[in-house]
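Only one protein chain is missing; all other protein chains are in place.
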Amino acid sequence: MSEPVVRIENVSKVFRQGGLFNRAPGFKAVSNVSLSVAKNRTLGIVGESGSGKSTLLRMVLRLIQPSEGRILVNGAEIWSLRGGELKAMRRQVQPIFQNPASSFNPRQTIRAILAAPLEVHGIGSAAERRERITTLLRRVGLDPAIENRLPHQLSGGQKQRIAIARAVILGPSVVLADEPTSALDVSVQAQVLKLFADIKYDFGLTTIFVSHNLAVIREVSDEVAVMRRGEVVEQGEADRIFEDPQHDYTRELLAAVPSPAFMASA
Amino acid sequence: MREYRPHAQGAARPALAIRELTVDFQRRSGLLRTVDKVSLDVWPKEIVGVIGESGSGKTMTALSAMRLLPHGAKIGGAIALGGRDLVNIGESEMRALRGDRIALIPQDAMQSLNPTMRVGRQVGEPYEFHRKQSYGAIWSKVVELLRAVKIADPETRVRDYPHQFSGGMQQRAMIAMGLALDPELIIADEPTTALDVTVQARILKLLRDIRDERGSAILFITHELGIVAELCDWVYVMKDGKVVEDGPVKRIFEAPKADYTRMLLEATPSIHRRKGAKR
Amino acid sequence: MRGLILSRLAAFALTLIVASSILFVAVNVVPGSAARSALGIDATPQALARFEAQHGLDRPLVVQYAEWLGKTFTGDFGKSFQNGVDVGPELLRRLPVTLELAIFAFIIANLIALPLGAFAAMRHQRAADKGISLLASLLGAVPNFWLATLLVMVLTLHFRLLPPGGYTPFTVNPVMNLKQMIMPALSLGIVSSALLIRIMRTAMIEVLSSDYIRTARAKGAKEGVVVMRHAIRNAMTPYVNVAAVEFGFLFGSVVVIEDIFLLPGIGSFVLVGIINRDYPVLLASALTITLVVLIINLIVDIVVGRLDPRRVTRHQ
Partner (left out) sequence: MSTAIRKPFNWRRWRLVVTGGAIVGTILLLAILAPWVAPYSPFDLNVAQMLKGPSATHLLGTDELGRDVLSRVIHAARLSMMVAVLASLVGLVFGTLIGTLAAYFGGIVDLILMRLMEILFSFPAILLAIVLMASLGTSIFNAMIAIGIIFIPGFARLARATAESVLRQQYVEQARAIGMSHTRILVREILPNILAPLLVEAAVAFSYAVLLESALSFLGLGAQPPDPSWGNMLNTGRGFMGVAPWLSIVPGAAIFLTVFGFNMLGDGLRDAFDPQLRDE
C-alpha cells in the first residue's frame, strides 16, 4: 500500500480545567490515537458524544494543537509547517462542518463566501474566480443565480451543498467532514451523501468522515474507527467492523441501533 | 379494506381520538396551517408512532392534545381523551387532566427540568397538583418512581439538582414525572433525539416495559424510522401537516403504499445495508 | 462553595488595590494644584514649595501612593489640607447618612420594579405590558437631580409638606429623619426603578418561554404556581446581577442628591474635596464609596451563586 495521505501517530489531547484556586486534573479528550488514511479512501470515525472524535478532527485541521503525538499530511508534520508550507497545507486540507446554520458568515453573499478561499490563496483573476464559482455551483446541483443570496435565504440542504462546494474550490487532496448531515432530514441527507460520494470520486479526495450515526458511517466509509472516551477501541475495513465486530463496545453500539430484524432482510 | 389493529379489539373506545384536527397560526402573510385535517387514534395499551420530517406538523399535533400550543395557535376539529372532549372544555378542566390523565415527555429533558429545583420535588409535583397528600407520602412515592425508571440509588438522587444528572437520567426523570399518576395516555415528543444510541436503546426499552407493565397508551413522535420499527405497533406517516398513510408497522415497512413513505425508506441509511453510493 | 468564595475574595482584594491606585493617580496626576488651591492664587513659589514638602507632595508618585495605601489600611485617612481635621472620624460620621439614603432608595426601586416587571412579562404584548414599558422608558429619561428639584418645588414650596433638606439622625428624631429622607430617596429610587423594571420584565419573559415552564403546565400546575414557584426564582439570577450594578450607580449618584438636600453624607464630602482640591478628603471619600460598591458586588456574587445551584456544585 502507498504512503498514507493522513497519518495520526499516538496523538493525545488534554484540556486543562479549573481556575487559579481549584485546579482540576486535565480532561483527556483524546488519548493515544493512531490512525491513517490511504489515498482516495474514506475513514469513518464513529463514536457517541464525548468520544473525542470532533477534537481529533480539529487537530488534523490544525485548529487545536495535540498535547502529544504527531499528525502528518502528505508526509509532513503539520505543526512544524511555517509560512508557505503552512499555506500549502491549508490549501490541501479542507473542512466541512456540521451545523449549516453557523458555518457561513450571515452577512456575506454565497459568492463572497465561495470566493474567500480563492482570495486568501491568491488564485485566479476576478473573472476566473467567478467562472470557477459558477461551474462549481452547477456541479453541486445548484442554480448559479444562488450566488447573490445570503445564507439565511437557503435551506439546510442547499447550505450543505455550498459547504461541499467551498471545501473543494481550492482543489484540495483531503476533506474532513464533521457530522455534515446530522442536522438534515433523512430525505435531504440522502441527497447530500450521494453528492459527497460523487464529488469525492470526481476530485480524487481522501476523506475523514466523523459521525455518531452508524448507518451513515457504514454508507460512506471504506474503513471505520470506533471511538469511545478518547480512545480508538476498534478499527478496520468497514464491512468487517459491521459484520464481524470484535470489541464489546462495537457490538453494544450496533445492537443499540434501532432497526428490527425485518429491516435487515430488506 | 381495514387493516387488522389488535389493540382496537375488545376496547370500548380509543384512549385518544383525533378527528380532522387543524392548527393555524396567524401570520402577517395570512393564516399558516401547520396541521391539516389530521385524524388519528391511539388505543389502550398501544404504542402509536407519528413519523415525519421537520415541518410535517407532528409536534403540533402532539401539543394540541395537551392544549399546550404556542400563543396564537388556533385549533379546529375534535380531540377526545377516553371519550372526553378536549377542545371545548375550560382551561381549569384541562389543567385537571394534564399530568393526571394525559402526560408529556418532551424532547429536551435538560431544558425541560427547572434548574433551580431539586429533581425529587419536580417529579413529585403531579401528586402535589392532583392528589392531596402529605410531603412524606409524596417523597416516598417519588423514590419508588425513580426506582421504577431504573435510576440507581434513588434515595439520594431525589435530592440532586437536574444538572447533576446525566442526559439519560434527566430523560428518565421526565419519564418518571409522566408516569406518576398512571395516565391513560403518554405523549412522547422525540424523547431520545438528544441522546446517544446506547442510552436511547435503554430509554426505548423502558418505554416498552412501561406499556407492558402499567398499560399506558403511548403516542410517540419521531423522525427516525428505525425507532418506529422497533417500538411501535401502529404508525402514522405525516408530511406537510397531513397524514399520508397509516398502518401496522410491519406492513408500512414491507409494503408502503404512499410514495412519500417509500422515499423515506429508501433514503434512510441502514447498518445492515451495503453502501450503494460506492463506485 | 468554598472555592467560589475564596476566588471571589481574591478578586475583590485585587480589584480594591487596582481601584485605589486608579483613584490615587487620577487625583494626583496634575502636580501643584493642591498647594495653589490651599494657599490661594497669590501664594509665592516658596510658600507653595514649603506646602508641598510639608505634605510630602514633592516625592515620586509611587512613594506617595505606597504611603497613602499603607496608612489607609491602618485606618489613617490623613488630615484635611484645608482645616487639618482628621478625615477618618469625619468619614465614619458621614457614612450612616449615605448608607441610609442609598438603602432606602434601593428598597423603593425594587418595590416598584419587581411587581411591575413581573406583571408586564405575564401580560407580554398586551396593553398592561406596553403601558409599563412606556412608564419605564419615561422614568429612565428623568435626571434624578431634576426629579429632586421638581419634588422640592411641589412638596415643599407648594404643599409645604416636607422640609427642603437637612439631616436629623434617626435615633434623635425618627419622624423628622424620615421626612427629610423621603424626597432624596424617592429621587434616586424612582429613577433607578426604570432599568430594574426592564430587567425584571426581560428576565421573566425569557423564563416564561422556557421548556421547564411548559413542563410545569403539562403537570397541571396552576398559573400562580407556575409564576411563583418556577418562574420568579429563575428570573432572579439575572435580575440580582443587574440590581447590584444599579445599586453601584445609585450609590454614586448620592454625590448630586446629597448636595441638593444638604445631607452631610459621603457624597457631599466628595464635593467638598473637589471644590477645595482637598486631596485627602477627596481620596478618602471616593475610596469609601468605591469600597461599599465593591462589597455589595462581592455579596451579590456569592448570593447569586446560592440562587443558582449549577454554580454551587461546579465549585465543589
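Letters A, B and C name the chains as they come in the text, with residue numbers starting at 1 for each one.
Operating definition for what follows: a residue touches a chain if its C-beta (ideal position, glycine included) is under 8 Å from a C-beta of that chain, and two chains touch if they have at least 3 such contacts.
Note that the structure is a prediction, hence the values are computed from the model and not measured.
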Among A:Asn10, A:Gln65 or A:Ser102, the residue in touch with the chain that has been omitted: A:Ser102
Contact with the hidden chain (one of A:Val14, A:Ala76, A:Leu170 or A:Ala256): A:Leu170
Residue of C:Asn28, C:Gln64 or C:Thr168 touching the missing chain in the full complex: C:Asn28
Sole contact to the chain not displayed, among A:Pro117, A:Gly230 or A:Pro245: A:Pro117
Which residue of A:Leu63, A:Ala126 or A:Ala255 touches the chain not shown here: A:Leu63
Residues belonging to subunit A that touch the chain removed from view: 58, 61-63, 86-87, 90-91, 93-95, 97-99, 102-107, 116-117, 120-121, 149, 153, 166, 170
Chain not shown, touching residues in subunit C: 14-15, 18-19, 22-23, 26-30, 137-138, 140-143, 145-146, 149-150, 152-153, 157, 245, 248-249, 251-253, 255-256, 259-260, 270-271, 273-275, 277, 282, 286, 289-290, 293-294, 297
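The rule is short, and it goes like this: only the chains that are shown with their structure count from here on.
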Between subunit A and subunit B, centroid-to-centroid distance (C-alpha), Å: 34
Length of the line joining the C-alpha centres of subunit B and subunit C, rounded to whole Å: 52
Residues of subunit B touching subunit C in the complex: 66, 68, 95-100, 103-104, 106, 108, 111-117, 122, 125-126, 129-130, 161, 163-164, 174, 177
Parts of subunit B lying in touch with subunit A, wherever the complex brings them together: 53-54, 196-198, 200-201, 204, 223-227, 229-231, 250, 253-254, 263-279
Residues of subunit A touching subunit B in the complex: 48-49, 185-187, 189-190, 193-194, 197-198, 201, 212-216, 218-221, 238-239, 242, 252-260, 262-264, 266
